[in-house]
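Here you go, one structure.
The complex appears here without one of its protein chains, the remainder shown in place.
== subunit A ==
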Amino acid sequence: MKLFTKAAMTAVTLLSFAIGGSAVAQQSINDPARDALYASLKDRSVVFVPVFMGLDLTEGWSKMMARQAEKLGYKYEVRNSNFNTAAGAQTITSLISEKPDVLVVQNPDVQSYARLLKRAEDAGIHVLQLNMKTNILTTGFVGADVVEIGETQANAVVNHCTGEGKSGKVLILAGPPTSPFSAYMLHGYENVLNGNDKIQVVSVQSTGAYESAKAKSITQVVLQQHPDLCGILGVWDNTDIGTAAALAEAGKTNDVFVSTSGGGGELSCKGIRENLWQHYVSYDVPGQARDLNDLILAALQDKNEVGSTKTILYTPLIEFTADNVDQQSCWTLESIK
């Protein structure tokens, strides 16, 4: 009996080898696009010029861009402009002569880099603008529709502040005046608030370079003048930590409704859970990075004249509130795989 079992098993094993071997031999076909694509990506180069590294936004985007570059074998490099527009302009100028294939730029304001980006495209470099846009279009833009962020935030504040017993008084804390995240966002706020009689915008102030200390002191001053303040429209999660600190110190955390926005990182959910803000518009950095990586790949394969097609990919926005915060991903640098 033992002998029989052994013999049977040997037969089965041999048979399966025979079938398996012949199957591989018959069905293996290489994808004809594959080799050519990978070969064409070798030695190409992508350079990222952020406003500032060391923030969850830029580190998140950069990590995903670097990962794709490593996987596909093209070069990726970061040239940090360190919150210095002049340094950024210089970097882009020197990059125009270095001629990378793709230039990814996060613009500090709507004007400064506009001509340089056009010159880069004229020199044959694909320019992708990331989240912060100038007033000209280039090969691609990936990022939030900032006007839409403004409208979404403003709608949430209107919903909260026009009810029974609410003053309707709103404070707007913007960023640097010429930044797309101030200029376009204010436009979004105006689209919603201007038509509403119950809302009174008591103050529109800039937080300088998104400074939380400034957000805090402005909030404190305005709270003194308007103790019945109902809502605050903030520009960015990191800035509005200061806004929330001012409310907490004044004991008004539960009286004033704060809406802010950001990349949806861990701070976004922490803020909702700790009641720093009650409404948060996320532009989903990992999602943006995926869009960006796709546009980079498309640009690297593009054989047409640079700038002949212009693609805008506005990021789908996600609203975080206390009710849905547990379903959000709240990414961290470690969770971006």
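Descriptive notes on the structure:
As a working rule, a residue touches a chain if its C-beta (ideal position, glycine included) is under 8 Å from a C-beta of that chain, and two chains touch if they have at least 3 such contacts; residues count from 1.
Note that in this section contacts and distances are computed from a predicted model.
Remark: of the listed names "Monosaccharide ABC transporter membrane protein, CUT2 family", "ABC-type multidrug transport system ATPase subunit", "Multicomponent Na+:H+ antiporter subunit D" or "Sulfur relay protein TusB/DsrH", the one matching the undisplayed chain in UniProt is "Monosaccharide ABC transporter membrane protein, CUT2 family". Residue A:N84 is the one among A:S45, A:N84, A:N155 or A:T253 that touches the chain not shown. Among the residues A:A89, A:L137, A:A209 or A:L317, only A:A209 touches the chain that is left out of the figure. The chain omitted from view is touched by exactly one of A:Q90, A:S217 or A:T253, namely A:S217. Only one residue from A:I92, A:A244 or A:V258 touches the chain missing from this view: A:A244. Residues of subunit A that touch the chain left out of the display are 52-56, 59, 82-84, 176-177, 202-206, 208-209, 211-213, 215-218, 220-222, 224-225, 238, 241-242, 244-245, 248-249, 267, 333.
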